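Notes follow once the structure below has been shown.
With one protein chain withheld, the remaining protein chains of the complex are depicted in position.
Chain lettering (A, B and C) follows the sequence in which the chains are written, and residue indices restart at 1 in each chain.
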């Protein structure tokens, strides 16, 4: 349920509400708006506290949330959440593009790609240090050394870093380097990992599972939010269907569905979504046209020799062209692409 | 295989090639280009004729077609096929939007919707006279009377008509009224119907089956093309997946996949693709951003009381807004929306 | 809705009920049970007739049917429908196996396979004369000559024939030879074909569409039943999923689901369901263990050279072994395999 406080509710009145919620064995998340505070109350049976709370001073009204997802619901919070990462605003009017290699391979090529994508207009650097691979005999990522390369690339380009964390026990290590922690599609329902990510402050980019509905994705986000971390970015990356001409079926309709259901920012990954370099630009345009707040695009300096996912990685020059056409689509929907191009103090 | 004729090949030389193909028990389709003629040779084993054909006068070279689809392949024909319907060019630079009710209900409301969608920029009128319904107890369409209403709406608005044909035996009746014959998703693999449509001259709009791959859709088109009718429009309308928040999963990646594979024009139906009015505009923008040549959109004067598919039908004013935002996307990809607005002699 | 007549209702009283139903613009199907007659009333709004019918003499009660399928529902008819074809009872305690080649290729090999499968315990002969093929350039079946071969094989072996009909206009031709008309998976939602099959008396074997739910399959059966033909056999043959190790995913759970929902007999096709010869025997056992009334199995004298579907066809000796293990499973569930082995007057 949602507790809507009066405009002039005092800090003491809010504290009184929190106390009552805790006394009922429930938890809460306060959203401080410009005009007033609303409080999301969560737990197995949140309505038990209703009677006690709605008569408290400073409370305007108490509203049940009808959806199974609560803290991620637009019922709780009308405005899209804006997540700030090193000065970049994710979820605002600007379209944010994260680009970089599937796996971080070595420092030099990473830096070269990072500089290139920044010049083309990317605002975030993506790259995998821990890689979930179908086969135990495939390259599993360089681990901590790759995280160090990412940190140095950030230092030199100013691009904040998005990288995947696969295990609860690795969170402190990865969070020590990354600006945004990514949860891969295979771990969207790894609830232990999600709970642990709710218990730390770094923003989380949560990818949709290959067999998960949009609603289930919001329920997974809810695991993070209900732990106290409200900075979650959702990422559509394709679902598994019978169609085998593409690696997955990129569900672009998830974009308007999510934008209607939740206040969290929505990204699209056209690289995993299609698995085919040839379709990445068209699907990037489609994603932004449908209302996505950002993209996650794989770019590699030499896709033919990539250690993973080469067939879906763009060459830097292809990415430059993609950014131009995405820029025109962003304008057509009244937005602009956020860019660090020409940022001061970086090279 | 494809026979590429020399630039200066004479009619007699071409005739000689056709003769040799027929002698081998094969069939052909000649594509007369600006510079030269290429001839698609089809049959169970087209390569048997190769030896005889490639030595004939006027023949430049003979190339095998590697894809299972032949006449629909871009290997055969580089330029997108432009289909002309009452002055409208489908597959050219202009984006063509077909709009109208799911089922034709009565003459007055059809005409009202037709006028409205034309003013908003639609170039074709869609409407069902024969309706494939899951239940035999549901409204099955008004049949021939509905075709007559469509014809009168065309007379008054100038909008060419797209309507579905469900059975081989109905083709003469429906083709007597319609400008474009639609094959619904449920009949994409009704090969008897496809063969019969290959044997008549009206253009065909072929919708993708709910469980059909992009390649299988091209193979179905091939049934029509190999019968001699080269005027086929392909239409992505969603595939069936586990996601139940939308009626189908609209596979926007089918657009770049089809544009790469075939010279046939590609449409998208965001109404059936999502089944949710709220998502139709976003998905229309996505479709055009991804490169679609046109849209098929359900518009009803009163969706709440529609005899079928009301929940996915737009109100005329929603459609007007959709056309404006689609127009901006079309511009962003270097195209314009073809419109009959203000056409002379219609009302 | 269902009209349950009293035990002693007279013919005149029933006639009075039919009249009232017709007067309301509705249709009906009477099921004459051992003890009493029940009448299924169908139409767009069958309940409109309720008030008039339930007060008529001879009427015990009127019950609404809650499911969207009416005449196929177990609500209407508790006992499984038994369909009699040349002395074979389909839907009774005996398990009925139809076997034979995917496509009928020539008379001699068909007869050889027919004799072999009869000796192994098959009670029906299956074989395709009209073949729905993805490619127009693939073998499309021998048509009427193949029907003649089937008829001669029936003459010599006593095995009734199951063969596919693909188009409304071919029904008289195919029904002239076949004992059971098959509707293929691709045509499960070809409602024109289904309506036409409801209007003729031969039993119909209706295969599940690759993207169709169990409920939709029952709705398709309803098209045939509501036309007046109550002799429909349902056949699970696999649905389309992401799994690509098998041609389709054979949904064995459709068997108990259908047995619960409908009184119509239920078959399973493990050949198309798996597309892999190696799995056909195991899945045949599973089907019968789950409660299926019969099987449809592809058997070819030389699968390696088959004109279609060789990789899923069994050799005659594999089929013999399958029938033995299926026989043991049938016994374990209290049934027996119906066989024409040693039938008199055939060779």
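Definition applied: a contact is a pair of C-beta atoms (placed from the backbone, for glycine too) under 8 Å apart; a residue touches a chain by one contact, two chains touch by 3 or more.
Worth saying up front: this structure is predicted, and the values here are computed from it rather than measured.
Undergrad: Looking beyond the chains shown, say which of C:255, C:296, C:322 or C:338 touches the absent one.
TA: Considering the complete complex, C:255 is the one touching the chain left out.
Undergrad: Pick out which of A:20, A:75 or A:222 touches the chain that's been left out of the picture.
TA: If we include the chain that is not displayed, A:222 is the one touching it.
Undergrad: Thinking of the whole complex, not just what is shown, which of C:48, C:109, C:246 or C:302 touches the missing chain?
TA: Per the contact definition at the top, the residue touching the missing chain is C:246.
Undergrad: Hey, which chain B residues sit against the chain that's not shown?
TA: These residues of chain B touch the chain that is not shown: 240-242, 244.
Undergrad: By the contact definition given up top, give the residues of chain C that touch the hidden chain.
TA: Residues 211, 213-215, 239, 241-246, 249-253, 255-257, 259-260, 273-274, 278-279, 282-283, 285-291, 325, 328-329, 331-333 of chain C touch the chain absent from view.
Undergrad: What residues on chain A make contact with the chain left out of this view?
TA: So the residues of chain A touching the unseen chain are 42-44, 46, 68, 70, 132-139, 166-170, 186-187, 189-193, 195, 209-211, 216, 219, 222-223, 226, 239-240.
Methods note: only the chains that are shown with their structure count from here on.
Undergrad: Counting in whole Å, what is the centre-to-centre distance of chain A and chain C, each centre being its mean C-alpha position?
TA: 51
Undergrad: On chain A, where are the residues touching two or more other chains?
TA: Those would be 241-242, 244.
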